[in-house]
Each structure stands twice: as C-alpha cells, then as structure tokens.
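The complex appears here minus one protein chain, its other protein chains still in place.
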Amino acid sequence: MPVQNDAPGLDQSGKTHNHWTRRSLLKKGGLWGLFSLLFGGASAVAATAVTEDSGILSDAIGAFFQNHYNRMTKDEVQEALARIERRAKRTYDVDIEVSNDPPQPGVVYGYALNISKCKGYRKCVDGCIEENNQGRDPQIAYIRVLELDAGSLELNRSDHYYDSETVPQPGKIYLPIQCMQCDNPPCVKACPVDATWKEPDGIVVTDYDWCIGSRACMTACPYSARQFNWTEPKIPAGELNPHTHLLGNRPREKGVVEKCTYCIQRARKNRQPACVEACPTGARIFGNLLDPKSEIRYILENKNVFRLKEDLGCEPKFWYYTD
Amino acid sequence: MEYPILPNKSQDPRPPGAQCTSSRRRAVMLMAFGAVALLAIGTALYRAQAAEGESPASAGEKAQAWDQIETVGEEDEWVETVYDDGKWIIIGERGIGIPWYDVEPYQIPIRKWEDIPMYPCSDCHDKWPVNHEQRPMVEEHTDLVVDHGDGHFWCTGCHDGRGLDFLVSKDGRFIDMDLSYIQCGECHFEELKDWEYGSHGLRIGLWRGTRVLRNCVECHNAHSPAIAPIEPNAPPKIRGNLVRFSKPAVEHSEHSKVWERVAPKNN
Partner (left out) sequence: MKSFGSFCRDCLKLVFRGGRSYWIWNGGLLFMAIAGLGGYTHQLIEGLAVTHMSDQVNWGLYISNFIFMGGVSAASLVLVVAAFLYRQPEAAQSVTLGLGIAIAAAVMCGLFITVDLGRPDRLWHIVPFLGELSFPYSMLAWDAVVLNTYIPFTLGLAIYILFLKYNNREPATRGALFVLGNAAILFAISMLTVEAFLLSGHVARPLWNTAVLVPRFVVAAFAASSAIIILVLRLLDRFTERKEKSAEIGILVGVLKVAVLINLFLIAVEFFTHFYHPTDHSASAIYLYFGLDGRTMLVPWTWTSLAFGVIAVIILFNPRLRGRRAWLNLACVLTVMEIWIEKSMGLLIPGFIPTPLGEIFEYLPSPIEILVSLGVLAIGMLIFTLIAKIAIHIELGHTRYSAPDSN
C-alpha cells in the first residue's frame, strides 16, 4: 500500500493524511493544466480520473487484505485509519478523523441508570445516533427505550414503539436498554472469527473490517444490543460526526454487525458518552468502576441497584437503580 | 468547615468583598502565587474577567478552574465546546452546605451575571420597599408562577427583603445566588446528598477529573420545580419491507397488574 501522506508541502491545513489523494491530484492537475493550455485536450481530467480510480482500487485491495485488528502492526493500523478517512472523503466528501486511542490503564467503564429518573423522552436514542454515525435508513439505534406498566419489569409486556403525545405517561415506567458491555459476553463467544472481543477497559468492541456478518453475536445477545447493516448505511453528509474511533463510530459498511461501545471515541478521551450528555434528566451515570471515588461506585455501594437478566451470568457492567 | 454563606445577617450584604469567606481565602492564596497564576490565566480568563467585571476573587477561582479542566481534557477544542469560558465557580475541597465527610470536590457553573434575568435584583429593589403581603403580581414578575410548596410559599420565604441579591437560609443567613442548591437542600436534603455524591443530577464535561455539576435550578425552575411532560422523540423506525411484521403494540394493562386481576375474586 503506497502511503504518500508524508509528501512535503501538501498539507497546508496542518491536518493529517486524509487529504493526500485529492490534494496531490489537484496539484498534478494544475501542472497538467499548464500543459493542456499548450496541447489542449482534456488529458488533465482524464489523468486525474485515472489516478483517482486507482486510489479506489488500491484501497479496495488494501481493505480486502486488511488483517484482524489485534494482528495488525502499527503501520498497518495507520494505513487502515487512512483508508477509512479516504473512503469517508469519497463517500460523503467530509474530512473525518479516525483515531485509535488505546484503553487507559486502571480504567474499567461502568454505567448506572436511574429508572426513577428516566421519563422516556428518547433523547439518548437520538443523541447516540448523531454521535455514532449509524445508518439513518434503515435506522439503526443502539438504545431501545421500553415502556412498561408500573408494577412489573417483565420485558415481554413492554412497548418499544410507544408514541404518546407526551411522556411520561401516568402508570408507566421507562427502561432504556443498550449494550451492557458484559464482563462475560456471550456475543464474543459466539463470533466464529473473533471479530468481537472485550477490551481491557471493559468495552466490547467489534472489528468492523473483520466481521463476516454471520450474526451469531446478535443471536447470542440477551439484550438485543447488536444491530446489523442490512444494506449500505445512508447518512446525510452534513450529519456525519467527523471525530471517530476505529473500533467505535467510524463509518461502517453494509453487511457487518455494529453495537454500542459506550462511545469509545469519547470515553477514551475522558468525555462522557453521548447518551449521558443527551439525557436531560440526569438518569445516566458513567464512570470508572476501578475508581473508588467515582460516582458510579458511590451508586453501586449506596443505592439499591439491579442488573437486567443477571441470572444469565453475563456479568453486565450496566446497573439500574431507583432513588 | 468553612461555609460560603454570609456569617451573619447584620453584615451589609452588598459590598462585593463580602461575597463569601472562602473566596477571600482564595484571594490570599492567589496573591501568594501572584504572577505565576496571572501568566497562566491567558486570554480566556481575560474575557471571563471582563464579563464578571467587579469580582476579582472569582477571577482567581476561574483561573484555578481552567487550570484543572485543562489538565483533564486532551483536546482544547473540546474543552472549549463543552465549557463556556469563564462560567465556573469552585466550591472548595468539600461539598458545601451539609458537611458530607467524603464528598468529592466539584464545580458548578456561575449563572448570576448572565443567566439569571434581571440580576442584580438590587438594581430595582433598592428603589422600592419590600412588600411582604401575599398578593397577585400585577406590575412586575407577572410571568412568575409559584407552584412550589403547595401554596405555602411566598417570595420572601427564599428572597429576603434585606438583601435581594442573595437568597436567605432558614436560619437567616445569606446565600449567594450561585449557591442556591444550599437553599434547595434545606428541605430536599436527600436529593442534595444524592446530587453531591453524583447519583442525582447532571455531570457535565468529562467523566474523569474534577466533577462539574449542573446546579439544581438549571434543570428545575425554583418557582415551579415539577418538570412537565414533553413529547417523546420518534419511536424506532422499521425497515420498509418489514413493516407488516411488526404490528402495533397490544394493550397489556388489563393483564399486567396483579392487583387488578385478583380484585374481582375478592368482591
């Protein structure tokens, strides 16, 4: 894979590699333009187009042979990042930045959700979609908010599609469900090609370039937390979030399974997940389970918490509590 | 334990120096660190200072706040977008109001100069005498609805005629407008405790480092704190060719409540 991003003088913007194709081509195009003044003809356009195509081809070849995330060398990871950036540029004409922040030492993420505060607004659902670059049509949402009758937590009587004039409705409670980043994740066991695994900071991630789309993980998940790209995800270019992570919200392709990563692109930069920030009620608490002074630890130690389907032994790192 | 509540009601609340004792202490600290801190403040602080104008002590607070925030964040741009510059106040090493022995330090945004409409109140109320009589508002504050405390509350229960730029505690001490949660906690002490420990309310900014919390009144209107129901966002969308497989939810209510099912048998 030729990576020409270190060509001098190309990156006026000070940004990284993702510009190289277009920029260098434009420069070449400019030189060709001088020639074309003398010789006429559309050779410049043709030359540009040909080189552009070969970029697509070499990217396709590179993507095809891309190795498993955990087996790639540092250089190969950089190439993979650059490829994704170039593809986003081609597809959406947006400069995105794909990072590969490693897990932070001494951190295991945990989540707590106060169901007496959740009012069913579904702000978290849309906040998540804006952050994580899910396909809009068909719509993929990592969070499901369930409406239940007060007095029971039986999921089989839940309403996923409640659409009342206002929420909260009297006599109802609301239970948002998303990936719980299980400590003993059945989805990881199910994957035939190790495309999904648990990171040292507890986040269950998917290598979207390795997934073969068998959907065994979706069958295995007791929380329906995984979604499949049934077709090429469509995102309006203006809505693409350019701050991405290789294992997180980078643009995905058709035919792969995707999931919530507690906003790995944010969490590893110390930011709170988008659902936490989107929630106006303060029902959502995110933090480091290994930090005894963290809010999440206070809740786990001082509130009456429960976990959904704890009996299945998946050890979810997502707790519900009430005031 | 130092309380940033004015020590006694006889003191004139107006002069800026009397804002709170801990900020005076910090002013002394600031002088000790002097030039170093001033250099570190930078342009953002300058803007903040300009906005706040008359309170040099809180400029020092902001310097410290910025310092802490910047050690937490990796990318300056995010810090900028998340934190409106110069709006933080440091509350101190401990929670304020009720001395929970192990509350982690936290910060809250300053609201009083920009976000509280018509502040400072003394601009007008200096000129008019305080009328303690409970009555409908016809000239000013006509939009104010007090739906708090089951009709037992009246303005002067929280705002004191002796110094309307401040709130007043149940034992008659003055509370800075930005520390209003202290007054909330006088009744809602369970909520205050939850809020200080982080199980109630919103944490803004980063999950790591100094906690920055939304003040009570940023979510709850102090005058009618109940939050009205709103329209929910759209339900999950189903792929076009699958709509017929998902029928509208069935009403479960009549089956789900066990007390309704057993009721007829007992009658």
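Chains: A and B, in written order; residue numbering restarts at 1 for each.
Just so we're on the same page, a contact is a pair of C-beta atoms (placed from the backbone, for glycine too) under 8 Å apart; a residue touches a chain by one contact, two chains touch by 3 or more.
Remember, predicted model here, so these are calculated numbers, not experimental data.
Novice: Pick from A:Ile84, A:Val107, A:Ile129 or A:Cys211: which residue touches the chain that isn't shown?
Specialist: Per the contact definition at the top, the residue touching the missing chain is A:Cys211.
Novice: Taking the full complex into account, find the residue in B:Arg135, B:His152 or B:Lys247 that is in contact with the omitted chain.
Specialist: With B:Arg135, B:His152 or B:Lys247 as choices, the missing chain is touched by B:Lys247.
Novice: Among the options A:Asp75, A:Asp93, A:Glu130 or A:Glu154, which residue touches the chain absent from this view?
Specialist: Missing-chain contact among the listed residues: A:Glu154.
Novice: Per the definition of touch given earlier, which of A:Thr231, A:Asn302 or A:Thr322 contacts the omitted chain?
Specialist: Missing-chain contact among the listed residues: A:Thr231.
Novice: List the subunit A residues touching the unshown chain?
Specialist: 64, 68, 71, 138, 140, 144, 146, 154-158, 160, 177, 186, 188-195, 210-216, 218-224, 226-232, 253-257, 309, 312-314
Novice: For subunit B, which positions touch the chain that isn't shown here?
Specialist: 238-239, 241-242, 245-247, 250, 252
Here, only the chains that are shown with their structure count from here on.
Novice: List the centre-to-centre spacing of subunit A and subunit B in whole Å, with centres computed as mean CA coordinates.
Specialist: Chain centroid spacing, subunit A to subunit B, equals 33 Å.
Novice: Please output the residues of subunit B touching subunit A within their complex, sorted ascending.
Specialist: Those in contact with subunit A are residues 72-75, 78, 82, 104, 194, 197-209, 211, 214, 219, 227, 229-240, 246, 248-249, 252-253, 255-259.
Novice: Of all residues in subunit A, which touch subunit B in the complex?
Specialist: Residues in contact with subunit B: 112, 114, 117, 119-123, 125-126, 137-139, 141, 144, 149, 151-152, 154, 157, 159-169, 171, 230, 267, 269-272, 276-277, 279-282, 285-288, 293-295, 298-299, 302-303, 321, 323.
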